[in-house]
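This structure is in structure tokens; I'll ask about it shortly.
Only one protein chain is missing from this complex, and each of the others stays in its spot.
Chains here go by letter, A, B and C, matching the order in which they are written, and residues are numbered from 1 within each.
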Amino acid sequence: MRWYEHLLNLDRRVLYALIFIAVLIPSLLPIGLPINISPEVENVFGRIDALEAGEIVLFPLEYDPSTAAELEPMAMAMLRHAFQKDLRVLACCLSPTGVTLVEDEIARVAAEYDREYGVDYVYLGYQPYPAIVIMTMGENFRTPFPLDYYGTALDDLPMMHGVRNYDDVALVFTVNATSGIDFWIIYGQGRYKFPLGLGSAAVMATNYYQYVQSGQLFGIISGLRGAAEYEILIDTEDPVAGRGMDVQSIAHALIVLFIVMGNITYFVDRRRRQQQEA
Amino acid sequence: MKRELPRMITLVTGVFLALQYYVPHRSSAHMYETLMDWLIVVGIFAILLGIAGLVRQHLTKIQSRRENWPYSVALLTGLFGMVILGFWGQGLGSPFVTAYFTLLNPVQATMFAMLAFYIASAAYRAFRARTLLATILLLSAVLVMLGRVPLGELVWPPFSLGSLEIPGIAQISDWLINVPNLAAKRAIYVGLGLGGSATALKVVLGIEAPHLRG
Amino acid sequence: MPEAVLTTIAAFLTLCVLSFLYRENPFYRFAEHLAVGVSAGYWVVILYNQSFTAKVIVPLQEGNPLPILPCLLGLLLFTRFFSNISWISRIPMAYILGVGSGAAIPLMLQTFVLQQMHATMRPVGFGTETFINLLIMLGVICGIAYFFFSTRHTGAFGVATKVGIWTLMIGFGATFGFTVMGRVSLLLGRVNFLIEWVRMLFGGTAA
Partner (left out) sequence: MARSDSRHERRVRRAYPAALTLTACLLTALPAGALIAPVPHVEAYDRPNDPGETIVVAWELSPDDRTPPPGDADAVTVLSYRVLRAESPTDTLTEVGSALPGKTLYRDSEVRDNVAYYYQIQTVGTDSSLASSAWAGPVRSSGQWFDTNKAVLLAFMLLFCGAVLVLIHQARAGRELFIRPIPGLSAVDEAIGRATEMGRPILFVPGLGTSGDVATLAAYTMLGRVAHRTAEYQTGVRVPCYDPMVMTIAQDVVKSSYLDAGYPDMYREEDVFFVTQDQFSYVAAVNGLMIRERPATNFYIGKFYAESLILAETGNFAGSIQIAGTDEIVQIPFFVAACDYTLIGEELYAASAYLSREPPLLGTLKGQDWGKAAVMILIILGTVAATLGWRGFIDFFATQ
């Protein structure tokens, strides 16, 4: 067999091993490549930074263990920013397998900033059928969520006094890796016209830039990259996402290399065949 | 009766909801909330139905000692174990939450993580410049991939060639996402919006009735 | 149970799933079945505690009998298990379809059609901003033309559809390129977890 035939019939497990190594090595030995802040992340940051202390932000945090690696750093950065600015946080999770995960994250960040449950933040938890929940929240948060995650009636929480629906929150920012994004745009923003921002998994982000242009979203932060930039903007001590960017650089370069190699072998092989036929 | 009653229910609820959207009055909003609340409750039963089917399927598998039946035991143990733990208590640190983080979290997260490997093999195997369309797809993918990571920005920053300003790869990547990609998504959405609402209309009017076919 | 044991179980399950990359095997099958069971059980608990309590039990306790109706409707779904009366399960199905489809008609037209159309109506020209508007407008028109099924793609219209499919392909390529970062992030999450686990085993410091 010629060299290109070896490459042409390369066992996929060799590729798998290379990718694994490309992720493992920079995780152990960080390089520290500089990260530039993009205007889109700066824009979202500025929007939240401009809010007044005491205003309420609604954070629907919707992802589950399968996508948490990508979105948890972003959610944590958003929560930290909100608490830094003394905003009050109302959170929910319309992804059933994420509700426990999100509870844990909020509790951790709240403890860092010494915030009190029910006064500085409230966690509504989960209800099924996100489209319906989002629509009914527009009338009153108490319709889909008569009780919070811990079973307390919303009216018994000091923070919720006078807080009825989207009218009473300064903005909504959803960190989301589910089809719930569409629901927040269609059934939420579409019906009730609140300022909506989106932190999405990188895979989904390209679908939603059009809504920024059409004014339905005030901004998008996408994937680990967006989280890494946000971490820099709020001066996080332990930038989880920032460290991941070295890995991303190497892995992306390797995948591009795969594409190039794949094409070289393809064209060499095609030329040989054409010559043989001729 | 067997077909007409379901047809009527779909028609009445569907027409009501399509028009309710235009009526902000409280009585309409209240009716809407009630219908949606009911939908959630019916939905809970639908999910239970699926789980009941799952249990039934695996119980028969175990009873008849079909191939791979021990795996069904693992499945049912997980299911009922979780339910028992859940009704015991579900605060942070409870056995229910611990089981979730120990058993469910790693499997789901790893399943998705495997996509990194599959993307690599697809890149090597399938991303070939066979046709013009494939080449466009490939180039756009490579540019966006490099433009998204710090390494790409380091290797290809913006520079000027004489009086010509050449944008960096990050700018090119942003441009691809914000201009052609945006136009593409918008065009697809227009089609899907028209197609989707036309189909919904047919379902409401009973011209298309998937649930009545079976 | 001590933290170390729990982390080790989680690491074992992670490795079980990863072993599928080499080939399908009993470890993988075990992890997969266990996860299906655990997730179903988790769903039951969350649905009961979060939704059923709030939507049915609390209102009933407060003396509101209305939630019994949707419960009955939901129970009708189970007639599917009995073939002679299985048609009754069509009633709740009809309700689900009616509510879902009815609400979708105006919303899909508004969000996917009118708002997209409105957003494309921008001033065009040859300035920085206006030229981008022009390109987007042409891209959208050509893209829609590609999805036109009543006419043959020939002549000037054919050119438009060609430009349309090129635009679509650039869009798909961009999505693919964007996605790589997400998938690698997920793998990174798992690799970090395994690194912490190995450190814990050999270094004695828990994660």
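Quick note on the criterion: contacts are C-beta pairs under 8 Å (C-beta built on N, C-alpha and C of every residue); 3 or more make two chains touch, one makes a residue touch a chain.
What you see is a predicted model, and the numbers here were worked out from it, not measured in a lab.
Colleague: By the document's own contact criterion, which visible chains does the hidden chain reach in the full complex?
Modeller: Looking at the complete complex, the unshown chain comes into contact with A, B, C.
Colleague: Among C:Pro2, C:Pro123, C:Gly155 or C:Gly203, choose the residue that contacts the chain missing from this document, as touch is defined above.
Modeller: C:Pro123
Colleague: Identify the residue among B:Thr77, B:Thr135 or B:Thr199 that touches the chain left out of the display.
Modeller: Missing-chain contact among the listed residues: B:Thr199.
Colleague: Touching the hidden chain in the full complex, which residues of subunit C are there? Just list them.
Modeller: So the residues of subunit C touching the unseen chain are 20, 24, 28-29, 32-33, 35-36, 39-40, 80, 93, 96-97, 100-101, 105-106, 109-110, 113-115, 117-118, 120-125, 130, 133, 137, 140-141, 144-145, 147-153, 168-169, 172-173, 175-176, 179.
Colleague: If the missing chain were put back, which residues of subunit B would it touch?
Modeller: Per the touch rule, subunit B residues meeting the hidden chain are 18, 21-29, 49-50, 53-54, 57, 108, 111-112, 114-115, 118-119, 121-122, 125-127, 137, 141, 185, 188, 190-192, 194-203, 205, 207-208, 210-211, 213-214.
Colleague: Determine and list the subunit A residues touching the chain excluded from the picture.
Modeller: Per the touch rule, subunit A residues meeting the hidden chain are 12, 52, 139, 162, 164, 167, 193-195, 203-204, 206-207, 215.
We take it that only the chains that are shown with their structure count from here on.
Colleague: Quick check for the class: compute each chain's Cα centroid; which one is farthest from the centroid of subunit B?
Modeller: Measuring from the centre of subunit B, the most distant chain centre belongs to A.
Colleague: Which chain pair has the highest count of C-beta pairs that touch?
Modeller: Result: the chain pair B-C has the most contacts.
Colleague: Distance from the CA centroid of subunit A to that of subunit B, rounded to the nearest Å?
Modeller: 15
Colleague: So the centre of each chain is just the mean of its C-alpha atoms; given that, what is the distance between subunit A and subunit C in Å?
Modeller: 14
Colleague: Would you mind listing the residues of subunit C that make contact with two or more other chains?
Modeller: 21, 39, 42-43, 46-47, 51, 103, 107-108, 111, 116, 119, 136, 171, 174-175, 178-181, 183-184, 186-187, 189-190 - these are the residues of subunit C that touch more than one other chain.
Colleague: Considering subunit A alone, which of its residues make contact with at least two other chains?
Modeller: Touching at least two other chains: 16, 19-20, 23, 66-69, 97, 127-128, 202, 206-207, 210, 213, 225, 248, 251-252, 255.
Colleague: Taking the touch rule as given, give the residues of subunit B at its contact with subunit A in the complex, in rising order.
Modeller: Those residues of subunit B that touch subunit A are 29, 32-33, 36-37, 39-40, 43-44, 47, 90-92, 97, 100-101, 104-106, 108-109, 111-113, 116-117, 119-121, 123-125, 127-130, 138, 141-142, 145-146, 148-154, 170, 174, 177-178, 181-182, 185-186, 189.
Colleague: With touch defined as at the start, can you tell me which subunit A residues reach subunit C in the complex?
Modeller: Against subunit C, subunit A makes touches at 13, 16, 19-20, 23-24, 27-28, 66-70, 96-97, 99, 125-128, 131, 144-147, 149, 151, 185-187, 190, 201-203, 205-207, 210, 213-216, 222-225, 244, 247-248, 251-252, 255.
Colleague: Touching subunit B in the complex: which residues of subunit A?
Modeller: Where subunit A meets subunit B, its residues are 10, 12, 15-16, 18-20, 23, 33-36, 38, 64-69, 97, 100-101, 103-104, 107, 127-129, 132-133, 135-136, 139, 143, 150, 202, 206-207, 209-210, 213, 225, 245-246, 248-256, 258-259, 261-263, 266-267.
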